[in-house]
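With one protein chain withheld, the remaining protein chains of the complex are depicted in position.
For reference, chains read A and B in written order, and residue numbers begin at 1 within each chain.
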Amino acid sequence: MDSALIPEGAKRCSFPKFAIGIVIVGAVLLWGVFAMGLIWWKGLNQTNMNDYYGFALWIWADLAVIAVGGGAFFTGLLRYIFNIDELKNIINFAVIIGFICYSSALLILAIDIGQPLRGWFIFWHANVHSMLTEVAFCLSAYFAVLTIEFIPNILENRQANKVPFFRHLAHNMHGIMAVFAATGAFLSFFHQGSLGGVAGVLFGRPFAYREGLLIWPWTFFLFTWSAAAFGPCFTLLITKITETITGKKLVKDNVVNLLAKISGWMITIYIIAKIIDTIYWATVTAPSLGFNISHFYTNNGFYGYWILITEILVCGLVPGIILIMKSTRENPTLRLIAFILGVIGICLNRWVMVLQVMAVPVMSFDTWALYFPSWQEIATTILPVAYGIILISVTYRYLPVFPQEAELNAVEPAAETE
Amino acid sequence: MKVDRRSFLGLGLGAVAGIAVSPVGLKLTDDSSIWTQNWPWTPVPADGEVIYESSVCSLCPGSCGISVRKIENRPVKIEGRENYPVNNGGACLHGIAGLQYLYDPARVKTPLKKNGDKFEEISWDDAIALVAGKLADLRKSGSPEKFAAILDKEQGSVSGLFKRLFKTFGSPNFYTMPSFESYLEATAAAIHGEGKTIGFDLENADFVLSFGAGIIEGWGSPVNCFQANASRKERRAKLYQIEPNLSNTAANADKWVPIKPGTQADLALGICAVILKNNLFDSNATMNFKGGFNKFAAMLQKDYTPSKTAEITGVKAADIEKIAGLFAKAKKPVAVFGKGRGDGAQSLKELAAVHTLNCLVGNINKKGGVFVKSKNKYLEFPDESMDSIADAGFAKPKAGRYMNQLVEKINSSSKSVVEALFVYNANPCYSLHDTKSVKQALGKIPFIVSFSSFLDETAKEADIILPSHTFIERIEDVPSGAGLAKTVVGLTKPVASPVFNTKNPGDTVILIAKALKGSIAQSFEWESYNECLEGVTARIWDSLSEDGYAVISKGAPIEPAAVNLSFLSGNPPTVQAQGDFGLTLIPIDNMRLINAGAYVSPFAIKTVSDKVLKGKNIVVEINPLTAKGLKNGGFAIITTPIGTARVVVNFNEGLMPGVIGMVEGLGHTFENKYVSNKGVNVNDLIGPVIESGSGLDAAFGIKAKISKA
Partner (left out) sequence: MKQENNKEHKFGMVIDLDKCTGCGSCMVSCMSENNVPFKEDESNKKDSITWMRVYKLTNGKSFPDTETAYLPRPCMHCAGKGGHGHSPCVSVCPATATEYGHDTGIVSQIYTRCFGCRYCMGACPYHARYFNWWDPKWPEGMENYLSPNVSPRMRGVVEKCSFCYHRYQAARDKAYHEGRNDIEENEFQTACTTACPAGAIVFGDLNNPAHKVHQIVKPDPHPDKWNRHVVGKSRNPKVFRLLERLGTNPKIYYLSEREWIRRKGDNYLDGEWDKIKNHHGSSSHG
C-alpha cells in the first residue's frame, strides 16, 4: 500500500500491521496530548509541583532526554570531525534519536513554564548571567542544527529523492555536514554544560553547588562529558531495541563495538572525574558551608546513600569497565547490560541533580520535601516516548536510516518472518 | 495554472517563508504575551485619591485604634493608629484583616426570616413589625421575664440600649457571654467589693508572675499586651509563666513553670503561704485587710505548705519558695490570672488566689501594679419609664446566674423558661462548653432573634436575623476594659458606607422599642442611634468626635481598695476535671485564631500552622511520652465524657506528659469554605463544670483518652 515510499530493497512489515502499532502508540500519545492541553488550559495546578518543588519531573525528563540525546552530537563529532568512517553506519540513527530527544525537550519546556505564551522572553529579555539563558539559546540553535542534519536523510526517501532539487540538496548538505557537526558539537558542549551549570551555580543550595573554572561550575564539564559518554549507550540501546523489534540486524557488530568502546572509555574517565568531584564536594565544598554529607543522604528512605552508590558505581563504573574490556564488550548480553546500566545511571544523575536538590532542606529548621508527580505530569512525560517510538517507526519504515541494512539482510531474507 | 506537486510545494514554502519574514508572526506573538499580562479575570483595582480615616476596632475587647486607608472612598487597608492610647500604631492580624469581614459574601445581606429549614429575605419594616408583634404577645401573656438576651458584653451604649429594652420590657434575663472583663469584675467583687474592675499595669511592672495568662496569645487588650511584653527587654522586666504547655507566652517568658492542669489556684495559695511564712508581705498593705486574714493565713500554713503544694501542682517545693521570694522582693511585681485569652472558663478560687498575691505584696493602685478601679461609668442614659408590667417582671429573679445555668435550666425544665431570645455579638452555640446542650436549649426557645452580621452557628438557630453593620460600617462607642490599666473610650466610625442592607444594632433596638409602643417607646425617644450616642456620651462627646477617643482614667487610682479574704479563707474546693480517663484535654489559645464573637478571617486562617490545621483535620499536641502507640502525624481518636473527635497527632515536647492540647477556634460549621469545616471545635468535647460558690463554669479541661484511629 505504501510500498512506493519504502526504501528500495528494504523489507518492511505489512501496512496494516504497521498501522495497528502506530495506533496503539498513538493512543498513548493522545493521552499525553490531552494532559498537555489540560495543563495549558488550566495551568500548572494540574501538577503536583509546589513552591519547594518548582523544578520536578519535567525538568528531570528534560535533562535526561538531552543527556541521552548526546549520542547525536558526539557521534557526529567522531564521524565528521575525527573522521571515524565506520560511524557513518549509525550516524543517521544517532541524529534521529537526537532530533527526537531535543524536540521532546523543547516540548516539555513549553509545558513546564507558567506562561508559555511568554516563553520567548527568555530571548527577548535575556539575562546573560543565567545558565538557563545559555541553555535556551544553545538548545534552540542546536535543535536547528539537528534539523539540518536530519533533512538530508529525509530527502533520501525514495520519492523525495526523485526530485532533482532535493537530490542535489541532500548531496550538497552531506558535503558540508562537517560544518554543522562542528557547530553542533560546539553548541552541545555549551548547552549540555549549561544544563549542568543550572544546578551547579546554585550557591544557595549546597547539595547542588560546585566550585569550578571561571564562570563554569564543575557540573558544567561533568554534564557535557557524561552526555558524550552515555549518549552513545542510548543510541546503541535504541538500535538494539529496533533490531529486536524488526528482527533484523541493522548495524554491524564492529560498528557497535567501536562506538561502545569509545563510550566505555568516556564513561570510565567521566566516572573518575565524577568520583573526584563527589569527594571534593563532600569533603571540602559542603563542609565549608556547614554541611556534612550525611545531611544530604539521611532522614528518609528515598534519598539514601544507595542513590549515590547506584549512580556512580553500579550504573557508572560497572558499565564503563564492561565496555572497555574487549571480552565483556563483545559479549552481546554483557554489552546490552552495560548500555542499560549506563542509561539508568545518566538518568539517575540528572534526577539527583534536579529533584534531590529540591528535597534537601538548607535552612537548619526547614524540612525535607518529597514529591510524587500527578498523572498529568506522568502522561506528558510519556508523551515524548510515544512520539519517539512513532517517529523512529516512520523514519525506519520510509527512510534509508541504516546503510548496512540491505547488506546485512540480503543474504538472509527469511529473517523477517521469524 | 496547473497545481502540480512541485508548484504546490513551492507555493507552500513561499507562503511559510513570507509569513516568517513578515511582521505578522512577531505581532501575534507579542499580542499573545500582552494578553497574558492583562487577563480580564485578574482584577484591576481602581486608583484614586488616598485618604486615611481613624476609627476603632471592636473585633475583640482590645479596642485598638485603627487607621483605614481609603482610595476614592474605598477602604483598602487597615492599620494600627499611631499614638492611640491603647495600641500606639500596632494592630493584630484580625484587625488588619478586617476588610475581609466587610466584603465577605457570606454575610447576612438583608433581614432574614426562617421558613422551615430555610431562611427567606424579608424587609426591615416587616422584620421589625414581626419581632415587635411576638414580643408584644409575650408581654401581654403576663410573663415578660421569659424574654432573654445574650450579648458579648455589658459595656457600651449599644449594650446599654439592649439592657434598657429589657428593663422597660420587664425582664431581668439579660446575660453576657463569659469574658475576661466579667472575670475581672467577679474577682474585684470577691475581694474588693461590688462595682469595681481590675487593670494590670504591665508596661511598668518589673516582675510579671502569670498563671497561664496568654499575654501574647490574645489575653487582655492584645496589642497593648504585646507592646508591654516586648518592652520587657529594654526595661529588664521579668516574666514567669505558669501553665501545663509551652505556649508562646511561656516560650517568650524568662521562665516557664510547667504545672498540672487546673492547679494554678493551689500554686498561688502555696506561694501566698511562703510569703506569709517568710514575712515577705507588705505589712502596710495587709493592715487594711478585712475578713479573716488570720483565718486565711492559718489555712495556708495547714493546707498549702510547700511540700503539699508541690504534691498538688507538680511544681517543686524549692521552686515554689524561689518564685515566692522573687515575686515578693521585686520592686513592681504583678500576678496575673485568666488562663489563655482569659475569656474561657475560669474558677473564682484561682482568680482570687492569684489576685491575693497582689494584695499581699501591696502593689494595689501603685504604678507597675494592679489598679482596682470603679466600673467605667461614662454613659448617662435618661431615666427610663417603667409601666407596672415592667416593674413586676424586672423584679423577678433571673432564670440563672450565668449563661451556663440558663442553658441548664432550659434543658432540665419541662416548663418553658424562655419564650423569646435576642442574641447580639455572641455565638453561644460555638463558644460555650458542650455546644450540643447549648443548641438543645436554643432549640427549646420558640422565638430567637439574631443581630448577627454573619450566618454563624447561633444565627443559624434564629427565627429572625436582623443583620448588623460590621464595625467598619457603624458608629459606636468602644470602651476599653479587659485588664487594661488605663480606661479609654474610643469611637468606631463608619469608614465605609454599608455594603449590604444592614443596620446599626443601636438603630435596630430603637426601632423595636418604638414598635412596642407605650412606656417602652417612651424610653427610646431618639430619632436614631447617632442622636442617642451623642446624648448618652455627652460628657465626652467632644473628645470622642474630635480625637476619636477619650481617656477616662490613666495612672494609678488614688483611693485605696479594701481587701476581704473571706471567700478564700475557708479554702473552697479546687475544681476537678470531669471524667476519669487517664489524660487531660486542655484548650489552647492561639493568637491566629478567634474563639469567641467573630470568626477567623481567610487571611488569618492562612497564617495558621500546619501543626495546628492540616487540610480539614485539627492537629492536637501531645508529649511523645504520653503518645504510646500513636504515630507522629498520624490519625487518632480522642474520647471525652461528652464527645469524640478524629484528630491528627503532633508530638510536642512542650506539653506536660499526660496532657493533650487542642486549639480553640476551629471546627466552625456554617457556610464559608475559607474558614468553616476545618478541624473540630474543642467546645464539643469539653462540658461545663460549675464551681460551687461562684457558679462559674470552671472547666479548665476534661479527662480524655486517645487511641490510634
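Keep in mind that, in the parts below, a residue touches a chain if its C-beta (ideal position, glycine included) is under 8 Å from a C-beta of that chain, and two chains touch if they have at least 3 such contacts.
From a predicted model like this one, the values you see are computed outputs, not experimental measurements.
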Shown chains touched by the chain that is not drawn here: A, B
Residue of B:71, B:129 or B:326 touching the missing chain in the full complex: B:71
Option from A:9, A:43, A:304 or A:332 whose C-beta touches the chain left out: A:43
From A:2, A:366 or A:407, residue that would touch the chain that is not displayed: A:366
Selected from B:545, B:566 or B:607 as touching the chain missing from the view: B:607
Hidden partner chain, touching residue among B:23, B:43, B:116 or B:629: B:43
Residues of subunit A in contact with the chain not shown: 43-45, 49-55, 112-116, 118-119, 121-122, 124-127, 129-133, 135-136, 198, 201-206, 287-292, 295, 357-358, 362-366, 369
Chain not shown, touching residues in subunit B: 36-37, 39, 41-48, 69, 71, 74-80, 87, 89-93, 96-97, 99-100, 102-106, 216, 222-223, 226-227, 229-231, 233, 246, 248, 251-252, 256, 258, 499, 591-592, 602-611, 613-616, 623-625, 653-657, 673-674, 678
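In this section, only the chains that are shown with their structure count from here on.
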Of subunit A, residues touching subunit B in the complex: 115, 117-118, 120-121, 163
Partner subunit A, residues of subunit B touching it in the complex: 6, 29, 32-33, 35-37
